[in-house]
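To start, the structure itself, in structure tokens.
Up next, subunit A:
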Amino acid sequence: MLVSVKDSISSWFRIEGRGISGYAFIIHRLTGIVLTAYIFLHLAFLTSLTEGESAYTSLIEKTVNIRFLPFDILLIGVTIYHSLNGLRLVIAEFFVTRYHRELFVIFIIVGVVIWIFTSYLLYRFVVV
Partner candidate 1 sequence: MEEREVTFIVKRFYRNEWREDRYEFKAVRGMTVLDGLFHIRDNIDPSLSFRASCRMGICGSCGMVINGKAMLACSTQIFDLGTDVVRIEPLRNMEALKDLISDFDDFFEKHRRVKPYLIRKEEKSIEEGEYIQTPDELRKYRQYSLCIKCGLCYDACSITGSNKEYLGPAALASACRFIMDSRDQGEDERIPLVSDHTGCWRCHFMAECSEVCPKEVDPADAIQKLKRKALIYSLKRLFRR
Partner candidate 2 sequence: MIVQHDVTIIGAGLAGLRASIGAAEKSDRISIALVSKIYPLRSHSVCAEGGTGAALREGDSVELHSWDTVKGSDFLGDQDAIEFFCSIAPREVILLEHWGCPWSRTENGMLDQRPFGGHSFPRACYAADRTGFHEMHTLYERSLMYDNIERYSEYFVTSLIIEDNRVRGVTAIDLRTGELMVFQSKAVIIATGGAGRLYEFTTYSHTVTGDGMAIAYRAGIPLKDMEFFQFHPTGLLPSGILITEGARGEGGYLLNNRNERFMERYAPEKMELAPRDIVSRSMMTEINEGRGFEGPYGQYLLLDLRHLGEEKINEKLPLIREASIKFSGVDPVEEPIPVRPVAHYTMGGIHTNMYTETPVKGLYSAGEAACVSIHGANRLGTNSTMECLVFGGVAGERAAEFALGNDFAPVSSDYVKEEERRLFDDLLSRNGDERISVIRDEMRSTMERHVGIFRNGEDLKTGLRKIQELKERFKNISITDKGRSFNTELTHALEVDFMLDLAEVVVSGALLREESRGAHYRTDFPKRDDKKWLKHTLAYYTPEGPKFDYIPVTITKWKPVERKY
């Protein structure tokens, strides 16, 4: 038996009284929802292929643009967080549970470094 969407969402995203692993979960859910939405967007783009190659290319060209850069960077950030935290969960669930908080901090640092680097690459790709 599932409870109402409203109650589910309010229990997933309750911030009051949470600790570090609680926030990790909340962000994981949020990024998960963003990525799911993005997959649909991505599929929509791909669907344009059914109207021919030119339709797809023109659509894509519109998005490779300095105006879309912040969204792309954000999307990369979301992906990095979701994958690294996912990896942390796998480690905690199947290998070592005890150090999950420490692992979270380490992964955040690693994630930010990767994020900055990939954002820079993306910037070069779009602007230069």
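Per the selection procedure, all candidates are chains of the complex that A comes from, given by their letters.
Note that in this section a residue touches a chain if its C-beta (ideal position, glycine included) is under 8 Å from a C-beta of that chain, and two chains touch if they have at least 3 such contacts; residues count from 1.
Computed from a predicted model, the values in this text were never measured in an experiment.
Asker: Which numbered chain among 1 or 2 touches subunit A in this complex, counting any copy?
Answerer: Candidate in contact with subunit A: 1, the rest do not touch it.
Asker: What part of subunit A is in contact with candidate 1 in the complex they form?
Answerer: 1-3, 7-8, 10-12, 14, 16-19, 21-22, 24-25, 28, 89, 92-94, 97-98, 100
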